[in-house]
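Structure first, then comments.
What you see is the complex with one protein chain gone and the rest in place.
What follows is subunit A.
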Amino acid sequence: MAGLSTRHLLGIKDLNAADIQLIFETADTFKSVLNRPIKKVPSLRDVTIANIFFENSTRTRLSFELAERRLSADVVNFAASSSSVSKGETLIDTVNNILAMKVDLVVMRHPYAGAGVFLSKHVKAQIVNAGDGAHEHPTQALLDAFSIREKYGDVAGKKVVIVGDILHSRVALSNILCLKQLGAEVMVCGPTTLIPKYIGSLGVKVEHNLIKALNWCDVANMLRIQLERQDIKYFPSLREYTMLYGLNKQILDGLDKKITVMHPGPINRGVEITSDVADSKQSIILDQVENGVAIRMAVLYLLAGQAS
């Protein structure tokens, strides 16, 4: 049977529809493994994986590490804040030093867009992008689409609106590419300053009115305002943003239909989404986290299985 068409997972851009289907089908079997009394399989017992995080992360790093351990891989963790990077070492040197310790696969998060692509051209190991700047976050998009598929049976034909800081969001770009590849309709919604000028060329709709956007969609993916990536002020105040683009129970209950609410985390409760919405029955936020482990197991299994 055919495997993935790519040796690295650098972005959704490199995946075709068959790749995504294969990842989903493999994730289905891993999800059933995760519900067994013993949640571990020995597939990657001779594989060593380095998780290299040049940027803070809780969910993604834990999710990757758990996925790796469930597959019986050996895992080494590296956080830039406590490493020689702060002594002036370059990215290639850092990674080559780690690879000299016989690492087969690198999971990397980096604040610069394209860091994964750059690395894949200079080192032998297979690279999985766990987020590169405001560029891509492929496993997040895969688990989001997988969660929509789980909820509705299929992604094709579904209407998904991504609300918030589209400009600084790698989740937004990867989600748009993944959902379009699977045949969903995608809309982005947010203040003009946070929507990239040429986003329309990706084939998505743009809407600046939250209520209109929500009335159009089946699924709303609420993004966090990435204050750490904003070098200038894009809107007058967080309070004003919340008034115009925050999702609360009143808005949710006032819609024509019951939509599904998603959030990639971390949530800023009371800013883009209120607690009663995040914890409501329409929210699948924790399902997303659960599916994240299965999706990452599938990606690592399929990539590692190529080497022979």
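Definition applied: contacts are C-beta pairs under 8 Å (C-beta built on N, C-alpha and C of every residue); 3 or more make two chains touch, one makes a residue touch a chain; residues count from 1.
Operating definition for what follows: contacts and distances are computed from a predicted model.
J.: Out of "Amino acid ABC transporter membrane protein 2, PAAT family", "Potassium-transporting ATPase KdpC subunit", "Phosphoribosyltransferase domain-containing protein" or "Peptide/nickel transport system permease protein", what name does the UniProt record list for the absent chain?
T.: "Phosphoribosyltransferase domain-containing protein"
J.: One chain isn't shown here. Among A:41, A:123 or A:238, which residue touches it?
T.: Reading the full complex, the residue touching the unseen chain is A:41.
J.: For the full complex, which residue in A:32, A:193 or A:250 touches the chain that was left out?
T.: Only one of A:32, A:193 or A:250 touches the chain omitted from view, namely A:32.
J.: Which residues does subunit A use to touch the chain missing from this display?
T.: Touch with the absent chain occurs at residues 1-4, 22, 25-26, 28-29, 32-33, 36-38, 40-44, 46-47, 71, 301-302, 304-308.
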